[in-house]
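Note that one protein chain is taken out, while the other chains of the complex remain in position.
Chain lettering (A and B) follows the sequence in which the chains are written, and residue indices restart at 1 in each chain.
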Amino acid sequence: MKKFNVVGKPVTRQDAYEKATGTALYADDYTFPGMLYGVMVRVPASHAIIDRIDYSAVAGNPAVTAIVDHNDIPAQKKVGPIKQDQPIFSWEKIVTPGDVVAMLVGQNETELLQLRDKVSVEFTALPVLTDPLKSMDPDAPRIHPQYENNAIVHYPLRKGDPEKGFAESDYIIEQTYTTQFIEHGYIEPEAVIAIPLGKAKGVKILGSIQNPHTTRKVVALVLGLPLTKVRVVQAEMGGSFGGKDDQMNILSARAAVAAVKTNRPVKIRFNREESILESYKRHPYHMHYKVGFTNEGKLKSMRIHITADGGAYASMSPFVTWRTVVQATGPYEVENVFTDVHAVYTNNPYTGAMRGFGSPQPIFAQEQIMDEIALKLGMSPLQIREINGFKTGSVTASGQKLDNHEVNLSTVINKAVEETNFVEKWQKNQKDNADVAKQLNFANDSEANQFILTKDQLIAPDKTWRKGIGLAASYRGCSLGAEGIDVTSAYLSVQLDGSAYLLCGLAENGQGLRTTFCIVAAEILGLTVDKIFYLEQDTAIAPDSGPTVASRSTLMGGGAVRNAAETIRERMVRSVADEWKVSADSITFANNTVSSSENNKSVTFADACGITYKHKENLATIGFYQAPEVSWEEETGQGSAYFTYVYGCQIAEITVNIATGQVYVEKVTAVHDPGTVLNLQGALGQVYGGVTQGVGYGIWEEISVHNGKIREMNLDQYLLPTSKEIDDITAIFIEGKDEHGAWGAKSLGEPTLELGAAAVANAIQNATGTRFYHNPINLEEILLNRKLYPEDLKRGSL
Amino acid sequence: MKKHIKFLLNGREMACEVEQNKRLLDFLREDLQLTGTKEGCSVGECGACTIIVDKLAVNSCLMLAVQVDGAEVMTVEGLMENGELSKMQQQFIDKGAIQCGFCTPGMMMSAYALIMHNPDPSVEEIKTAIAGNLCRCTGYKQIIEAVSCSCGK
Partner (left out) sequence: MIAQFEVLAPKTIQEALQLISGNPRAKILAGGTDVITGFHQGSSRFIDTTTLIDINHIPEMHAITETDSHIVIGAGTPFTHIVENPGVIKYFPLLAESCSVIGSLQIRNRATIGGNFINNAPCADSVPALLVYEAKIRIQSAISDREMPLADFLVKPYKTQLKPDEIVTEVILTKFDDGYKGNFYKLGRRRGVAISRLTIAVFGKVENDIITDIRIASGAVTPIGMRIAELEQKLIGKPANDDSLKEAAIELGKIILEKTGIRWSAPYKLPVMQQVCYQQLHTLVFGKE
């Protein structure tokens, strides 16, 4: 393997200084002279026809500079990445409680907040649809009357002959799994400012925006402006995890409409409650799996029915669920597969992109099923995965042969197993905890007796904590796959003093992309990272590169940066070789110098730039990277879904208090093959952060919905993991070879998050002898096999 | 209704007029334009607004500005020492403890207050000190390492 100078070494983040000193500016840190605030007006309904909006109680109020609603929108009133179903301001219907009918705009936000309840909205309530499984019933309320029914999308996948497969199976397991709504939980709530620049120049948007180019497109559509007249600049992002996309486009459009109307800068900032109320979530899934397998543990057939709750708007549901249909069978060879994935409308909060993007849900189901099969056959979780796991040359459910990269599934699993002594611990726990399953029923059994226990149900203190260990593995397609157009560009401009400007069209979301891109450019040009100055994300400069999603940034953006840097390097080599009359091959770039082994000459990188300039070569370029061909057959779900894949395995070690249902997570061991690790410290940070979110998904985090309304409105009820929840995390990388991107650097952000809940669920089974099918596996789930919710939405009820 | 207050802010004496119903967080961010201190929940759960008042870490969203009358206040802007990064700031940078950075100011304030009282904290003590500072990005591990390495040892 090539020796690197910068790649894979610890490198300080580009933006760390500002962030460590409190000088980094996030959207809400900006104020402008004459700036106004926009405050949302909502309706206390989940599904209703808007009959009349009466502003008379606030219209004359001096605190209200302007009232903005759908009448102020000059062009397109509804937007959306795939289906244009989401209004900037609702005027016909309310389809979920987060909907906004108008915005009060004025200088004093506090006064506006007090005034907003005075706007009177007359509405006719409609039946509320909250159960996604009922949304396709003939008599289900129609969420969007313009569509024929409540279907957002349906993906079939058909391979082989599932019925024949079941007939050839020795065993069949059938099971239903469910997962919950999840809040992204970025610590910075949404904030954006729109600044009017006058008729000739349009409007500038500055905000906590994940994909500035998408925001630009939406704002331009809404205002009826050409793209060039909407300039979107990204403020420092206080976390996103996929959550600051659609929602920020909508908020940007609202602010922009108000800014144009008032001709003053308008800021919208959400508090936490409002953020949770309106922003989209991770999809809850209802998953039915039927799996046939032989006595030898070979998977024969799978039939999978999945319904994703898309909530009130389509948002990214079609993309999210497409990943699901590709990966639903997990990293295992299955000859016969029948999968149907549906996403449907309900009146629940809408769901869209979130880190994981359609994979954490099926992994929660399918990795538990693998353990169930192992238990049924008396095998270990390792054996069953060895028998069925992908190897080089394996064929996926969509008929894709995995032969263009190192298929490292068994490598990552074996490493994790070795590291934790998994098999031995798992077998010991299985034996030690054989008595638990029966005891664990005490709460349910007590129901008949008014919840009063019997003496033999009481558990002694020394028997109460049980150890469990659980494993989960996955494969994950890199980048957008056949679901989107996959190209990126990067701008690189080397200056005559040897420093360089760099900007990739893929925006930083807080995960450290800027640093990674600088590393790539620095490596190729033989520079130290500090020589590269990463420009502010601005749609006026950066080329559109599609969204920062699907963990595609390192791979795709890295590819474009590499292309740009190589182009410049070639030009420099040409010029220097010519100047020195040496062969191009003899020239090397390292440590800010350019040398030739032929004449043993070496000059500073800056001087080499001077030579290149003198040779009339352009020191600036736009690099480009195009994803290799992929394909997809809509009717059969067959094709080369993604051009390459990554592999991961996580093992969770926990203890469960079988008298209370408390789960303490002691250790998570995460082994990932992300391809080449470009930025070691950044990669470690992605693992620790992803594991923590994944475990949070499995145990504590849940948005529950009552009649369309959310119960957990702030961080006192929506429980993010604190510093005390996971005792330790170990991260290990296996750097598998791949020809794509920058030296085969692939993805890491999402694979780290998708495994935690499944690993924890398997560990809980190991500790309790009981399997839990409904995420999150919280206190009540463990003891009662169900969730408990207060009847009303009031806080603090017992 | 405004009230006159005097206090020490990052070592500088301050004398200000402040609305009595203003939260300390808003006073810092809006009146004094010290935007390093962040707001993430407004109810004491996230810790993004953490500052140090009279040597103790507190949530500035749960205090009124008038309450710092006569007190000694430190915010993230006061961490630099003679225009240089303090050891803790450097450690946060070096250990990769910063991703999106939104939790960082509050996190460093909690950690700084801990080290003022306990120059050699254990990992458990560090975890306890920052349990009221939510970080969604890092999983805390590199933060704990950074705090650990900021101590005298």
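As a convention for this text, contacts are C-beta pairs under 8 Å (C-beta built on N, C-alpha and C of every residue); 3 or more make two chains touch, one makes a residue touch a chain.
What you are looking at is a predicted structure, and each value in this text was computed from that prediction instead of being measured.
Trainee: Quick one: which shown chains sit in contact with the chain that's not drawn?
Mentor: Visible chains that the missing one touches: A, B.
Trainee: Taking the full complex into account, find the residue in A:P189, A:G468, A:G661 or A:G744 that is in contact with the omitted chain.
Mentor: Checking the options A:P189, A:G468, A:G661 or A:G744, the one contacting the hidden chain is A:G661.
Trainee: So which of B:Q20, B:Q33 or B:S122 would be touching the chain we can't see?
Mentor: Selected residue, touching the omitted chain: B:Q20.
Trainee: Looking at the full complex, which residue from A:W700, A:F733 or A:F772 touches the chain that isn't shown here?
Mentor: The missing chain is touched by A:W700.
Trainee: On subunit A, what residues meet the omitted chain?
Mentor: 110, 113-114, 442-444, 446-447, 450-455, 457-462, 464, 659-662, 664, 700, 716, 719, 721-725, 778-780, 783-784, 788-791, 796-798
Trainee: In the complete complex, which positions of subunit B touch the hidden chain?
Mentor: 1, 3, 20-23, 42-45, 47, 50, 56-59, 61-64, 66-67, 69-70, 110, 127-129, 131-133
Methods note: only the chains that are shown with their structure count from here on.
Trainee: Quick one: report the Å distance separating subunit A from subunit B, using the average Cα coordinate of each chain.
Mentor: One centre to the other, that is 29 Å.
Trainee: What does subunit A use to touch subunit B in their complex?
Mentor: 10, 12-13, 15-26, 28-29, 184-189, 236-241, 271-272, 509-512, 681-682, 684-685, 687-693, 714-716, 720-724, 726, 728-729
Trainee: Within their complex, state which residues of subunit B touch subunit A.
Mentor: On the subunit B side, the touching residues are 29, 34-43, 45-46, 48, 75-77, 79-80, 85, 89-90, 92-96, 98-105, 108, 126-128, 130-144.
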